[in-house]
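Apart from one protein chain that is not included, each protein chain of the complex appears where it belongs.
Each chain gets a letter, A, B and C, in the order it is written, and its residues are counted from 1.
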Amino acid sequence: MRAFVMKEIGQVGFLDKPIPQPGPGDAVVRTTSALICTSDSHTVRGGIGPRENLTLGHEGVGVVHEVGGEVRHVRPGDRVLAGAITPDWGSSAAQNGYPSQSGAPLGGFKFANSKDGVFAEYFHVNDADANLAKIPDAIADEAAVYCADMLSTGFMGAEKGNIPIGGTVVVLAQGPVGLMATAGARLRGAGLVIGVESVPSRQELARGYGADEIVDFTSEDVVERVLELTGGEGADTAVEALGADATFQTAVKITKPGGTISNIGYFGEGEFVRIPRVEWGVGMADKTIATGLCPGGRLRMQRLLRLLRTQRIDPTRMTTHNFRFDDMERAFEVADKKLEDVVKVLITF
Amino acid sequence: MRAFVMKEIGQVGFLDKPIPQPGPGDAVVRTTSALICTSDSHTVRGGIGPRENLTLGHEGVGVVHEVGGEVRHVRPGDRVLAGAITPDWGSSAAQNGYPSQSGAPLGGFKFANSKDGVFAEYFHVNDADANLAKIPDAIADEAAVYCADMLSTGFMGAEKGNIPIGGTVVVLAQGPVGLMATAGARLRGAGLVIGVESVPSRQELARGYGADEIVDFTSEDVVERVLELTGGEGADTAVEALGADATFQTAVKITKPGGTISNIGYFGEGEFVRIPRVEWGVGMADKTIATGLCPGGRLRMQRLLRLLRTQRIDPTRMTTHNFRFDDMERAFEVADKKLEDVVKVLITF
Amino acid sequence: MRAFVMKEIGQVGFLDKPIPQPGPGDAVVRTTSALICTSDSHTVRGGIGPRENLTLGHEGVGVVHEVGGEVRHVRPGDRVLAGAITPDWGSSAAQNGYPSQSGAPLGGFKFANSKDGVFAEYFHVNDADANLAKIPDAIADEAAVYCADMLSTGFMGAEKGNIPIGGTVVVLAQGPVGLMATAGARLRGAGLVIGVESVPSRQELARGYGADEIVDFTSEDVVERVLELTGGEGADTAVEALGADATFQTAVKITKPGGTISNIGYFGEGEFVRIPRVEWGVGMADKTIATGLCPGGRLRMQRLLRLLRTQRIDPTRMTTHNFRFDDMERAFEVADKKLEDVVKVLITF
Partner (left out) sequence: MRAFVMKEIGQVGFLDKPIPQPGPGDAVVRTTSALICTSDSHTVRGGIGPRENLTLGHEGVGVVHEVGGEVRHVRPGDRVLAGAITPDWGSSAAQNGYPSQSGAPLGGFKFANSKDGVFAEYFHVNDADANLAKIPDAIADEAAVYCADMLSTGFMGAEKGNIPIGGTVVVLAQGPVGLMATAGARLRGAGLVIGVESVPSRQELARGYGADEIVDFTSEDVVERVLELTGGEGADTAVEALGADATFQTAVKITKPGGTISNIGYFGEGEFVRIPRVEWGVGMADKTIATGLCPGGRLRMQRLLRLLRTQRIDPTRMTTHNFRFDDMERAFEVADKKLEDVVKVLITF
């Protein structure tokens, strides 16, 4: 089968690989749709260290091709969605309530990390019963594929933000995950959602997904503006959706005492992420810092699919580009170099 | 001033009373709008015991008339909203996180219970700084008054229901509080909201406030239908919004193991509320039963007003009737006898 | 191998059975110690319906005899503890945070329910990596076996009771699970622990495990006495550890508004468990009712074993009787008929 791989740090391309075989509890899925993620670029640039001929991609849907002998819930022919994170559900971390950390820190992150990803004609899913959800007929593959990571991670930003009903939320950066955090804040009942973003097309998407106010950090002081919009109090919740030290500091500053900084940004650089001491109340202002990694699992995916089925959200508005798998090299270039106001690139197999 | 009172059990009417005087931390508000609540009927029928010439009503807004010497946040002329529940914020119960229970069980319920209510030209508010919220210019009194009890109680049903994003929720009974629980379930991100109701006009309101499905208990078996709609699993959350033993039992039955029965119904009759033993998993199925009493306080009211300001919800669709205070006797009759498909009766002063 | 079985409702005895075989992820354990539980009696009396030649017992430890090909964490020769509840960790219920409900209500309860139990020379454990914990050398089998159910269930009563540090707790009934709830309340930082019990030997054990006060319901009014001991307020937490309608009602009555009734009792009889309406604050007093089923899993077992290793508790004081497996019939009779002031009966293989 054809696979789009990271040959080594900095180099991508197609490669022929054998179709994977399922273990007793596993499944192999024939890919139909996939999305390119910023993390794929991080990985190619060496963000998780060197890899050799690793198939990229962690957001994918498809049709079950083959299952192992212990699999009960899915069978060949089922249209299925795999979470980007595919935990080991029996691990200590999962038993502790943190399946994404199974086996090791971020250990549930297997696709395009500790094993081949979904940018191939077929991909392998561990613990298929626990990690695959069937896609209802009413939902197209092109929509379902957004549940794998974008909805799961973005909504987690809102969920871990402990948003009170009617509360105030700032989402810092309106990339695809930030947009879904914006939508998630609305879904959790925020009374005021403020999106921080400078790119006009993303500002517009943010408004569409529920931002009541947009703050453009290139022309306004974010801290001042948020204080103004919240009556001088600061926000109940700030979601950091970029993964930059400066943005994180802003998040701490704009959160009120008793509020939560919910981090969903991937911090790729530097030795430290820095908390501004005074605005953190010298360590005593009840400003909680929460984090997490994209929740996976069949139940999570089912709940996200349900939100699509009942039309709570339409993630396909983020699809700015659509390529066939054959054009993966160009597709990756567009996503990687952030050309043409790209938000998300959909790959059709 | 004129007040509409419960003269004794079963008898209501107008009475002249002196305008109340504020203590050091209190305020007196000149009433502009109020709503009649089912609780007013309960009270008149003796639900909280005998009362003599007690002014009825606990959902009211108005303009500050006079404040005590210690009041800092509001002053005469401010348009204000008082929560139906006006806790003592320094009480042990409030320090424990349960301000509605301040001083005694349900001790924060003062209006038309332990002191005169809001169906009068003026009403008294204890601890005005903590219990009054200013109403933003953009919000009409006729909308703001819904925050006092309907939004606060209904939304609490959703909040205490511990709804997972994308989860399934059943709201049993679509009276005004049930309708707001339905809206609250949507605001908390439910993926499927099922309203149980038999009255067509209320079914329609329920759909408008966010019910995806309506189950009519007069023609369908609620338990069977909910199981069907939830893939045989039962709901993540059931909100009991009626206060009837049979409905409570249904709520337990339709909730899945690990789910929550969130009670916002007032149980006015019988010695017991009964949990069906087997469907409760013989006491071991992780089905939590949560309760509460309408949250009050300035912060709560501010957050609810914010949801009106950002147009998350329009509660005035529930206003089926509007009377002037002079016609209070007829207004009360309509509400009390549930005439003319009444949902909520608004009183204008 | 020899197994002690429930032949049919009401009849127990020895039977020869083949040594079980492990599936790919399973283990077979050679039993060394086991405990008889009140549930075994319930089962024999038909509490979970008819069974034929079902091996009894769910509290057991032993030495790994054989493992399936997928098992990684344990191997033959390891001394191991299995939780009484052995969930399917990939199930929806487990992913939802309620592994004990995996597959069905109480679905994690497999031993002596949906498969053979531990009163046999060998027993089978599903998902061995997730459900078995190695026993540290410093801990004897006779102590470790208490973690399977007694510590796990009793402590859960305290954990789900949401005890504030320095709070007041009442544990109703000081059988072995109630005793461990008493110990659990101490372990969670209760400032006052009140045990309700009439049997002198259990009262003494309760004091030893941390009860500050004992209330004998045969000579005192429990509600009155608890109110007296809590300054008229009621308790922060009441743990129902008997499973009787009357006791449950008392639990509701003695819990203060904002407090929690934590149920660990198995309700074996009657159509309903009844909540006293008025003392439940007509459904509005913020009295939460929590339930659950003995948490299982490797992590849980490891944490409980850790508490034994650091000598936080000595459960072996509950061992009033010790029989060899050969004398199982007499052992069961003592436990079943509650002879000789029995608390727990240890079986040595």
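Just so it is clear, a contact is a pair of C-beta atoms (placed from the backbone, for glycine too) under 8 Å apart; a residue touches a chain by one contact, two chains touch by 3 or more.
Every value quoted in this text rests on a predicted model; they were computed, and no experiment measured them.
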Completion exercise
The one residue from B:W89, B:Y146 or B:F349 touching the chain left out of view is B:W89
Practice task
Would you indicate which residue among C:R306, C:R324 or C:K338 is in contact with the undisplayed chain?
Solution key: C:R306
Exercise for the section: Write the list of chain C residues that the hidden chain touches. Expected result: 155, 158-159, 164-168, 184, 187-189, 191-192, 212, 302-307, 309-310, 312
Fill in the blank from the handout: Residue positions on chain B contacting the omitted chain are 23-25, 70, 89-92, 94-97, 99, 127, 129-131, 297-300, 302
Problem - Residues of chain A in contact with the chain not shown - result: 92-93, 96-98, 100-101, 105-106, 164, 233, 240, 243, 257-258, 263-277, 280-293
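Throughout what follows, only the chains that are shown with their structure count from here on.
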Handout entry: Pair of chains joined by the greatest number of C-beta pairs in contact
Key = B-C
Practice task
Return the distance between the CA-based centres of chain B and chain C, expressed in whole Å.
Solution key: 40
Handout entry: Two or more partner chains touched - positions in chain C
Key = 92, 96-97
